[in-house]
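To start, the structure under review is shown below, and the notes come after it.
Here the complex is missing a single protein chain, while all its other protein chains stay put.
Labels run A, B, C, D and E following the written order; every chain starts at residue 1.
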Amino acid sequence: MAAIVVRRIERADPEVIDGLAACGVATVHESQARTGLLASNMRPIYPRAAIGGSAVTISAPPGDNWMIHVAIEQSQPGDILVLAPTSPCEDGYFGDLLATFAQARGIRGLVIDAGVRDIRDLTDMQFPVWSKAVFAQGTVKATLGSVNVPVVCAGAAVQPGDIIVADDDGVCVVPRDLAATVLEAARARLANEADKRGKLQAGASTLDLYDLRAGLDRLGLRYV
Amino acid sequence: MAAIVVRRIERADPEVIDGLAACGVATVHESQARTGLLASNMRPIYPRAAIGGSAVTISAPPGDNWMIHVAIEQSQPGDILVLAPTSPCEDGYFGDLLATFAQARGIRGLVIDAGVRDIRDLTDMQFPVWSKAVFAQGTVKATLGSVNVPVVCAGAAVQPGDIIVADDDGVCVVPRDLAATVLEAARARLANEADKRGKLQAGASTLDLYDLRAGLDRLGLRYV
Amino acid sequence: MAAIVVRRIERADPEVIDGLAACGVATVHESQARTGLLASNMRPIYPRAAIGGSAVTISAPPGDNWMIHVAIEQSQPGDILVLAPTSPCEDGYFGDLLATFAQARGIRGLVIDAGVRDIRDLTDMQFPVWSKAVFAQGTVKATLGSVNVPVVCAGAAVQPGDIIVADDDGVCVVPRDLAATVLEAARARLANEADKRGKLQAGASTLDLYDLRAGLDRLGLRYV
Amino acid sequence: MAAIVVRRIERADPEVIDGLAACGVATVHESQARTGLLASNMRPIYPRAAIGGSAVTISAPPGDNWMIHVAIEQSQPGDILVLAPTSPCEDGYFGDLLATFAQARGIRGLVIDAGVRDIRDLTDMQFPVWSKAVFAQGTVKATLGSVNVPVVCAGAAVQPGDIIVADDDGVCVVPRDLAATVLEAARARLANEADKRGKLQAGASTLDLYDLRAGLDRLGLRYV
Amino acid sequence: MAAIVVRRIERADPEVIDGLAACGVATVHESQARTGLLASNMRPIYPRAAIGGSAVTISAPPGDNWMIHVAIEQSQPGDILVLAPTSPCEDGYFGDLLATFAQARGIRGLVIDAGVRDIRDLTDMQFPVWSKAVFAQGTVKATLGSVNVPVVCAGAAVQPGDIIVADDDGVCVVPRDLAATVLEAARARLANEADKRGKLQAGASTLDLYDLRAGLDRLGLRYV
Partner (left out) sequence: MAAIVVRRIERADPEVIDGLAACGVATVHESQARTGLLASNMRPIYPRAAIGGSAVTISAPPGDNWMIHVAIEQSQPGDILVLAPTSPCEDGYFGDLLATFAQARGIRGLVIDAGVRDIRDLTDMQFPVWSKAVFAQGTVKATLGSVNVPVVCAGAAVQPGDIIVADDDGVCVVPRDLAATVLEAARARLANEADKRGKLQAGASTLDLYDLRAGLDRLGLRYV
């Protein structure tokens, strides 16, 4: 792939993005037919971070963070950086200086299928990162990559402008053109769950609430 | 194995169970001749959780959480759910609604050789889970499993009614019929350690406290 | 290797050691040409620990912690224990009693390419450990190893008396005879970064600050 | 995602497909700018298998092989099955009976980001499989998936009808609309390599053949 | 657990054992309701080995092979050694001398959740081993373990005298008292598969042979 930077990408409606973030990863994932999760080794560097934003994607060589600098310059407030290395790597592509740059541009966080460093500083700055490693290993600026091209990050296909939702449960991507529909389904799901939660606290069984007994009987579960 | 639910299991004396929980995983493990630990990748979702309880075991297909619903209904206050998938899986079998159901029934926690989700909610509810993954991946209800049958969970054999002890160090299982004996040994060990701790703080060397010098000499350790 | 304990090792100047600790792992690693990092799976048992000290090295058999007792006795205030098992192992070689012994001797922490236990107690004592596992698995005292010999720990070569720096980002080793030089480079780096941080907060781009645009042009990056 | 089976997919020219297969994975990957590789844990069940074909994609639940049966029926001679589970799984989705069915339909092989079994029979049949595990674990037929939808398999995005090339080095996917272009580049690359191989056998150095000395000088490599 | 050697164990009927071996791992596993598999990382050191035998179990410390010597002496012709370390270990517990000893006693093979070495010699001797690692790391003889006690090996519970079946697909354990029943089911399964294989070669579809279409319809699979 030639090294390119796509300057203009479409983004979803900010209210839809923030709505999805408020619903959280597990609910959003369920609301788009259980799709869109990144791999479970993508963990946040500190607890209780929860963000949503538009994906600015980065395809970068192993051990080379040059394109992050380029990508930040192409970002808008509300964006989330999504970096996929071109081969498996756990180097620390990102630290406190890049976070300072990113935060000054209004970027909400980073999702990286590699490593991150300076995590104490990033925690103090409240700049959240989801990564597969914490590793101080430095990187170079020697080989080009691309910005705002389709990538596969931690097992999920991400298009620039897709919506990223990330919290303590991990990271989920929502295709931009489905965002509004998924939000609607997610909100309906949350309302339904709120109702169920009250009934469970009051002593109900999920076997009744979800009408699960008939199926168990039909398949032949035996109580002994 | 035919899909069955064993309704009645024997449990240990509640005072013994709570006594074991108070001793903690490392001490209990040592007190039963260094046996019973689950694999080290079973980590708590939040720090400082520490529980003990009777195992209600669940054998469940990969990606199918139906039997958790069944198992919670079979549980008593003070129980701990122990789920072993029938093949390796890291899906999020358990989240905040099931935790609400479980907590309403007095269940003390979950040990699962798979994934868990909604961990921020579970933390806020103080419902502890030890798992090998945090993963929002949803599950289905399509295939039966069994409840209260012998399982191997994270490398350890667990019988229904065995005592589970879990804390920041991981998870340990104590066979039910050995529980009182193990507790006695564990308390003796703690008493002995308290004595040693004081001497170490006062400047003693473990080589003297544990009488280790003779063995080093006999095997030929050379100080140079 | 015959089992030996080297009683006298050279250590670096305490002010240099503390200076390196204050710079942190990422900066120190960069300041010695991106060398010296231990593998990324060496994680601290609690956040915000940050230490520096002289390495007292331990080569120990799998599942045998005898030589830790020996090593603590050979340590001085300000030292850090560095344990490399002779084959891969995740047993819990170290717990609260050994930590009490070590802390009484002024040891600042433990770096172990294996497991640790009693981590709640260690956290309460503020005795930091970097390890690849938290595992309650007990060990024996049956086979000799060596103390203060060269080891490879988590992928890095460590000589006794080398400087260990450890924080939230992981662990780095600095060769003793380079310590002063590395410290000087690290401090220069931090000063330079402080300047850049201010400019980035004020709106500068790293592409200008680091003079990165010409290289991108030369290699042919296309903005589309 | 609703469960669907797309019956008609576009396929590349058979001669282009066979041409790419003859070039091999490493050359094809290089010829499309080092893109398209599946993860390195996708290994063949026997050595010296080397195939190319059109991807018939399968998105299947963990531990459920129902959709493979459906997919085989949708395949044509020359196709390759590509299965991506909806969450990580290593169950043995595929064995000798399904291979018999697939081989009877002219399918050339299977690429599966999960497990396979009956590998001795498959070897005797010369039906090649690239998988991340060999595991006898059986599967069920209880939950739907989809056939011929876009999938991410072992970290690579695959569209139905894309060209799969697989050999001892692993698996590579070529986007269908680039197939002819990539083939041309691959053949040019092979011709160039044949020339270089002869020169190297005759004693040339790659530093001269690839004109690498100037760059080493410019960056400051020192021979000491 | 006190260190013990159980001298007399019950074994299954040799004809049943050989019958199970002839059916193979995948079929035996299916014939006992998909249970009994050891983890998929237990791989044979050479292809086309296929054995069955009675388990002589070994619980051994990490890095200590003393109890293998003891166990071989307790074995009978037709037995298979099954070693589970008391904590994770990949040392090479077993090599050509122990294999010579074992083969002289009629032992058919070794299943070890650790490492093996001298694999070229073992291959030449045709003494098969299933292990999680090939590793030359030597072991000591310093700490006791037990022989013929229940163990968990690679995730499966094994009782002494249980039947072990191992081939290219991995390893399966059959409880001794179920052996005859499982063999009967396995043979029925094989007969049924032979019939299906012929029909598939002749052009049938598994969707018809297994009567799978109705279920697909009922759950709503759409062909588009």
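Here is the rule we go by: a residue touches a chain if its C-beta (ideal position, glycine included) is under 8 Å from a C-beta of that chain, and two chains touch if they have at least 3 such contacts.
Bear in mind the structure is a predicted one, so any value in this text is a computation, not a measurement.
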Touch partners, limited to displayed chains, of the chain removed from view: A, C, D, E
Candidate in contact with the missing chain, chosen from C:31, C:86, C:100 or C:123: C:86
Touch residues of subunit D, complete complex, unshown partner: 24-26, 29-30, 34, 37, 40, 43, 47-48, 50, 167-170, 172, 193, 196-197, 200-207, 210, 212, 215-216, 219-224
Residues of subunit A (touch criterion as defined above) contacting the omitted chain: 61-63, 86-91, 135, 137, 140, 142-143
Residues of subunit C (touch criterion as defined above) contacting the omitted chain: 1-2, 32-35, 37, 39-40, 86-88, 150, 152, 155-157
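In this section, only the chains that are shown with their structure count from here on.
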Most widely separated chain from subunit A, with each centre as the mean of CA atoms: E
Centre-of-Cα separation between subunit E and subunit A, whole angstrom: 42
Computed distance of Cα centres, subunit C from subunit B, in Å: 31
Overlap residues in subunit B, where contacts from two or more other chains coincide: 2, 34, 37, 40, 86-88, 90, 135, 137, 143
